[in-house]
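Omission of a single protein chain aside, the complex is shown with its protein chains in their original locations.
Which chain is which? They are A and B, in the order written, and residues in each are numbered from 1.
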Amino acid sequence: MDSALATTDPADLHAEQEHGHVSLPQHRHHFETVEQQREAGSFGMWLFLLTEIMFFGGMFLAYLLYRNWYYPAFVVGSNQLSVRIGTFNTMVLITSGFCMAIGVWAAEVRKRSLLTAMLVTTTLLGVLFLSLKYDEYHEKYELHHIPGNNFNVSMFTNPAGYGIKEAPLPPDMAQKTQVFFFLYFAMTGMHALHMIIGLGILCWLIPRARRGDFSSGYVAPVENFALYWHFIDVVWLFLYPLLYLINRHPMH
Amino acid sequence: MGLSPVLWQFLVNWLHNATLFPAEASTIAPYTDALYFFLVLMTIFGTTLVAVLVVVFSARYSRQRSPVATQIEGSTLLETTWTIIPLAIFLVVYVWGALLYFRIYNPPTNAMNIYIVGKQWMWKAEHPGGQHEIDALHVPLGQPVQLTMISQDVFHSFSVPDFRIKREVIPGRYSTVWFEATKVGRYHLFCSQYCGTQHSGMVGWITVMTPEDYKTWLEQSTSGQSLAQNGERLYASMGCNSCHNGTAAARGPDLAGVYGSKLTLTDGRQILVDDAYLRDAILNPSAHVTAGYAAIMPTYQGQLSEDGLIDLVEFIKNMQSDYRVQQTLVTAASGESAPTTPPQAAGER
Partner (left out) sequence: MSTAVGNTIVSLPDQSTAQLPKRHYINNEYGLLSWLLTEDHKRIALLYLFSVTFFFFIGGAFAGLIRLELLTPQPDLVAADTYNKFFTMHGLIMIFLFLVPSIPGVLGNFLIPLMIGARDLAFPKLNLLSWYVYMAGGTLTLAALVLGGVDTGWTFTTPLSTHYLNTHVITAAMAIFITGFSSILTGINFIVTIHRMRCPGMTWFRMPLFLWAHYAASLLMVLGTPVLATTLVLVALERLFGIGIFDPAKGGDPLLFQHLFWFYSHPAVYIMILPGMGVISEVISTCSRKRIFGYTAVAFSSVAIALFGFFVWEHHMFIMGVSSYSALVFSLLTMLVAVPSAIKIFNWAFTLQKGSITFETPMLYCFGFMGLFTIGGLTGVFLGSLGMDIHLTETYFVVAHFHFVMVGGGLMAFLAGIHFWWPKMTGRMYPETISKLAAVTTFIGFNLTFLPQFVLGYLGLPRRYAAYPPEFQVLNVLSTAGATVLGFGYMLPMLYLVWSLKYGAIAGSNPWQATGLEWQIASPPPTENFAEIPIMDHEVYDYEWLANKTKKEVTTVG
């Protein structure tokens, strides 16, 4: 309905004459110009990201509070995470962000096949990240490190029994590793949920990109999605050091 | 009037029993009331001012009297005035309120201590002498009383309107409040934080008695065992004395006289030993290891009720020497049960 109106609306004709813009089929009738529409879109996206920052902010606050309270538990909890997988995953995400950025550029210079290729690569890298994450989760599941009724602290009270070179935690502190793992799962889980949503949107963008929807000057969806994807990267760039790195072996 | 006498009597009775202002029954109440009256005056003044402005302007500048409006941009002078004056009043209220806050929450040093445990849906008061009360609290007149309070489950709030005091009773940490009653009588005790189904049933009475009556009451209501005595039994039955016994070979620090002292912990922190510290050290020992000792103490989380913890804290507070602790230990080692320690006495009263 909007696009039909766009061609008949006198104000739009007026705008075209004045600004020399070509009316795109995606131009929605209530915007004066395409430029205004694009600006509004990306501004809205930034605001949405702001709400996301606040959403994760609450969890970061909880993390900082409990890390301060239960530092030893956070240290051994963090030692349980694999830096290798974490680092590799960080690289995977950064690469996917890079591909996404190229994708936006490809859309702007109207290279349809490059855009499609980049979106596909981004998707594959995203899937790779999630499968590695699944692997990490699965390992925690087997070790009974998922918070809840089956949570088992014996690995932390008696590390020698598991062949881990680590000072044993007193039982009361060992219980607090559950707080660490809860925050680990809540934060990375929320991050993974955002990635899954992102992959869903990618699956919708790719066929449209192949059809050429975004290679004729209308790049707003790609651009805004890229903002979202980069935001997910940035959240990970905070999660990775907080969860994997800063607590590591500070005792030694 | 055809009003039936029964109804009339009911009405009179009903209105007669109605209250409009709470009793002033503690030393704090007059201070709170003074601020309250100031604030009420401020509100009446502010509301009247706004009402007068609205009414006068409405009358003077109604459409009939003033058919054409005069446009005014604003007035920096006027606007500054009504920014500064309310701000000044609010700042006065702020300072006054802050002073009152510290008066209400900073207990005098000579206050006597009573423990309060809140649980769904009752108040349990424990006097140091071992007197226990449910939904009631007897206190002497003219003596500052400090309450050390904790909740066994959810948030509660200990509120005595006639004393103008209130404090949240929180699970997992002690909170305190104090008062000094100034009038003999019975006063409402409310739980004012919503705490579940029978929230409105979590009420009780504070009874203020003359010191003589209070003494009589204490003597008549004693359960025979003071809190410290209960604590001593627990100390032995939980095996505290096997490490904390003050001997040269002890694996735990000596606890005699530790209350009120400054401790250095292994992580270098300096800590003042108070009720909260003792409770925390029993439940989360590894975060409270005294310098020079190993972190070997197990946690007692889940093994002690809040009442049991209070008994232990009260015992450690009053522990001046290790003599009795060592005596218990000797008795236990010789294969007999410790004196005056029935085997079932494990914390629950």
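As a working rule, a contact is a pair of C-beta atoms (placed from the backbone, for glycine too) under 8 Å apart; a residue touches a chain by one contact, two chains touch by 3 or more.
Note that this is a predicted model, so its numbers are computed, not measured.
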Considering the complete complex, identify which of B:8, B:105 or B:323 is in touch with the unshown chain.
B:105
For a quick check of understanding: of B:198, B:216, B:303 or B:327, which residue touches the chain that isn't displayed?
B:198
From B:5, B:67 or B:260, the answer for touching the chain not displayed is B:67
Hidden partner sits against chain B at residues 14-15, 17-22, 31-32, 35-36, 39, 42-43, 46-47, 50-51, 53-54, 57-58, 61-64, 66-75, 78-79, 82-83, 86-87, 90-91, 93-94, 96-105, 120, 153-155, 157, 159-162, 164-168, 170-173, 175, 188, 190-201, 203, 284, 301-302
Sites on chain A contacted by the missing partner chain, in the whole complex:
1-2, 9-11, 14, 28-32, 36, 39-40, 43-44, 47-48, 50-52, 54-59, 61-62, 65-66, 69-70, 147-149, 175-176, 178-179, 182-183, 186, 190
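The criterion applied here is as follows: only the chains that are shown with their structure count from here on.
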Would you pull the chain B residues touching chain A in the complex into a rising list?
283-287, 295-299, 301
Per the contact definition, I'd like the list of chain A residues that touch chain B in the complex.
70, 72, 169-173, 175
